[in-house]
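With one protein chain withheld, the remaining protein chains of the complex are depicted in position.
For subunit A:
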Amino acid sequence: MAAPMELFCWSGGWGLPSVDLDSLAVLTYARFTGAPLKVHKISNPWRSPSGTLPALRTSHGEVISVPHKIITHLRKEKFNADYDLSARQGADTLAFVSLLEEKLLPVLIHTFWIDAKNYVEVTRKWYAEAMPFPLNFFLPGRMQRQHMERLQLLCGEHRPEHEEELEKELYQDARECLTLLSQRLGSQKFFFGDAPASLDAFVFSYLALLLQVKLPSGKLQAHLRGLHNLCAYCTHILSLYFPWDGAEVPPPRQTPVSPETEEEPYRRRTQVLSVLAGLAAMVGYALLSGIVSVQRATPARTPGTGALGMAEGDEEE
């Protein structure tokens, strides 16, 4: 067999294996099928072979970057999670994926990229910290503009005075969609019985992002938490297929203070170091420019007391 397939996707954060919707979906599908992929988790889209993430480099060197096409390619390489589905279930998959894209995707984009609080405190913060210099200055802003344009085109041209109404409608549609998904799932483990299929990968990626990320204004989260079967479904997949990534979730959840205390020693250290550096710079400058001079003759006089005073070294000179 030729070189193994390589998948480039956004790295993990917020307790999830990946912070990006498409990357998460593709990664989940790959885990479901046990495809032998070499996964590169990067946070610089310019390092990916196609310039965007996620991207799959096949064993023949071809690069695919549309998520649906990546999954189709994996299917062709005999990693097919939908193998056991009947024709009717395959049709249902198509239909439910369309439902997700029409109803949940706009709200997801809005929650993470348009909602001011969320964008500044969560999304932009993560991307700015994760991306290397100097990309972190302009890429998050560019991504936001792209998402905003996409959202505008998806929802049709809306006039500014109707924006609040549009937002309410969007969230209403999303809540309805989540309820429908919950009813379709019922008490099953996965959407089509006991084995996961591609639909599960897509639904999981949407739900995981909405549920696991701590958002300052999570209007949809409250509704989603009320749908217990969807929450259980989400945690079940996380614990089953992403055990080591999922393990990062508990500590930040227990106490909101703990992330602060973990940073404390580092913060203290940085503070002390910066103060010392500042002091050393000042003293060094003072010594070098001759404002003060250090006396070594009399042991009684310590450099500390003599440093800030005027130079009284008559005996020396």
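General remarks:
One rule holds for everything that comes next: a residue touches a chain if its C-beta (ideal position, glycine included) is under 8 Å from a C-beta of that chain, and two chains touch if they have at least 3 such contacts; residues count from 1.
In this section, contacts and distances are computed from a predicted model.
Of the candidates "Metaxin-2", "Proteasome subunit beta", "Transparent testa glabra 1" or "Transcription initiation factor TFIID subunit 2", the chain left out of this view carries the UniProt protein name "Metaxin-2".
Of the options A:61, A:186 or A:243, the residue whose C-beta touches the omitted chain is A:186.
In the complete complex, the hidden chain is touched by one of A:32, A:96 or A:126, namely A:96. Where subunit A meets the chain that is not shown, the touching residues are 66, 87-88, 90-92, 94-96, 98-99, 101-103, 149-150, 153-154, 156-157, 176-177, 180-181, 183-184, 186.
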